[in-house]
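Structure record follows, encoded as structure tokens.
Excerpt of the complex: some chains, original placement.
Chains here go by letter, A and B, matching the order in which they are written, and residues are numbered from 1 within each.
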Amino acid sequence: MDNATLVAIASIITAGLTIALGSIGPALGEGRAVATALSSLAQQPDAATTITRTLFVGLAMIESIAIYCFVVSMILIFANPFWNHMISQASGK
Amino acid sequence: MDNATLVAIASIITAGLTIALGSIGPALGEGRAVATALSSLAQQPDAATTITRTLFVGLAMIESIAIYCFVVSMILIFANPFWNHMISQASGK
């Protein structure tokens, strides 16, 4: 059963690091976008509608990158094909 | 029982590092967003409503990335499927 343990450890460590490292870029990017949106609002309050709409589209695209990482992290924990293969083999053995 | 120990150690280290590394990006991003909100408020106090609303939406999206990390960290400690598998196997052995 050693093989399954190794796969489990690799999955645990990778799942954590994926979302941890993958959160740095999107969080900084969103922080920058929100910050500029706020200073733009202060500078040109009349364009609030256009600015807010463009901000939300942009945040959605940046958030999508963070969600790619979250999805890979969840797949590695709850729907890991390598782990399933190991378990099915171990039980069928 | 060595396998379970290894999985436990990997889970402990990963859980800690996930939230530790995952807090850097969101904290810096939120700091930047709040900072710009404050200087925007000082520059254009009349737009306070729009600025505050946009700030809270932005903070919510950045905080959501930190919460992804916290969720993965909690799953690894309290609802770890690999650990549960190990324990159920060890007890059933």
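Please note the rule applied: contacts are C-beta pairs under 8 Å (C-beta built on N, C-alpha and C of every residue); 3 or more make two chains touch, one makes a residue touch a chain.
Treat the numbers as computed from the prediction; the structure is a model and nothing was measured.
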Assembly size in copies, with 2 chains present: 14
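One rule holds for everything that comes next: only the chains that are shown with their structure count from here on.
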Computed distance of Cα centres, subunit B from subunit A, in Å: 11
Parts of subunit B lying in touch with subunit A, wherever the complex brings them together: 3, 6-7, 10-11, 13-15, 17-22, 24-26, 28-33, 35-37, 39-41, 43-44, 46-47, 50-51, 54-55, 57-59, 61-62, 64-66, 68-69, 72-73, 75-76, 80-82, 85-86, 89
Subunit B partner contacts - residues on subunit A that touch it in the complex: 1-2, 4-5, 8-9, 11-13, 15-17, 19-21, 23-39, 41-43, 45, 48, 52, 55-56, 59, 63, 66, 69-70, 73, 77-78, 83, 87
